[in-house]
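In this view, the complex is presented without one of its protein chains, the others remaining in place.
On to subunit A.
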Amino acid sequence: MMKDVIVIGGGPAGLGAALEAKKAGATSVVVLERDRELGGILNQCIHNGFGLQEFKEELTGPEYAQRFINQVKGEDIEVHLNTMVLDVTEDRRVTVLGDEGIQEIRGKAVVLAMGCRERTSGAIDLQGYRPAGVYNAGMAQRILNMEGYQVGKEVVIYGSGDIGLIMARRMTLEGAKVMAVVEVMPHSSGLYRNIAQCLEDYDIPLLLRHQIEEVHGKDRIEGVRISKIDEQWQPIEGTQQTISCDTLLLSVGLIPENELSEKARVSLDPRTKGAVVKSTMETDVPGIFSCGNVLHVHDIVDFVTEESRIAGRNAARFAAGALPRGKEVLTNPGKGVTYTLPHRIMLEDPDGVTLFLRSDVIYKKARVKVKEGERIVKEKRERLIVPSEMVQINLSPEDLSSLTGEIIVEIEGEEND
């Protein structure tokens, strides 16, 4: 079986890519999804705040996903649910396990859109016992919002990532008491609006520069011992206190799920933990594209959609033998930037190029600069840049045509912690 474009993952990234591939002329497009429904992680995000950029309204996660699902249904796109992709090869042979058993599908182009998973207690060396009641925040979100069960009554949240913050509010609304959100960094790693709407509105304390030293309780968690930490991450003696709780939610980061990408021999970036990509979202394996949370962790789904369109369009072009090739230049993170994406930009890209980047600390009155040597190619002002919120900057085909060599992306501004 040969298909023009095979999309692995039916979350917003996969759906966006499939739709755009179809629009760009691919005749046979397949979406493979291991879950029992399309929509990916959005299905469990029943809070609102999705789609401000895409639809100019505030939707819930399932509503946002449904708009894409409806569009996919309206197109001649094949969707296989309960279908797990087991393997992808460099020459784009995709092995799946589904209702038909094990099958192999070949793709002229493949889009990787597998999303990400949460870091766990094992990854952060959580000390103490390993009792019931320690959940990843996203897992708890699924149990509450999709299965309809409460996981506990007195909650501590470790890590102030968005999922943790959203769950602080959600569990409060369901009658639990959130004792505190404990964060090791000097600033929250969640969106500002979530700190305000999920913690401040409910008087939930956010303890910055604090760590959990130990988990108490053997069968079920009974509490945590926390302490303040200094600049060297060492506990400050005398600041220890015990908070009693029957539940601990971990919101300690997401990791792109790239096991399949590795099987296909796609090179990964140690910083993003996702593929190294060109501005067409093509990886270093020809004909294999990557987008969404599997490429790098996004905080806002609208950006995922935008990125997935680039991937889908170019996958269709590749399948048709019409992906433009030409001179490419490297992009490098400079001062104030932890990473930039894509890693290479194609100068003849007819669509222009969107650069995605993240800052290292908080900047006020900031300027984002794209430079070639000392020449400023593009500059953008931002009132505020925080590490938790991705920044975008667009380069038009004209900007691209002026380039000859590598570019550097920098942030300048008043640094703030």
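In this text, contacts are C-beta pairs under 8 Å (C-beta built on N, C-alpha and C of every residue); 3 or more make two chains touch, one makes a residue touch a chain; residues count from 1.
Rule of thumb we're sticking to: contacts and distances are computed from a predicted model.
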Refer to UniProt and select, among "Sugar ABC transporter permease", "Ferredoxin", "NAD(P)/FAD-dependent oxidoreductase" or "Heme exporter protein C", the name of the complex member that is left out. "NAD(P)/FAD-dependent oxidoreductase"
For the full complex, which residue in A:Glu63, A:Glu78, A:Glu214 or A:Glu412 touches the chain that was left out? A:Glu214
Touch criterion as defined above, residue of A:Glu20, A:Glu33, A:Glu118 or A:Glu382 at the omitted chain: A:Glu118
Among A:Gly74, A:Gly101 or A:Gly405, which one is in touch with the chain left out? A:Gly101
Per the touch rule stated above, subunit A touches the missing chain via residues 34, 82, 84, 86, 97-99, 101-102, 117-118, 120-123, 125-133, 136, 138-139, 142-144, 146-153, 174, 213-214, 218-220, 246-247
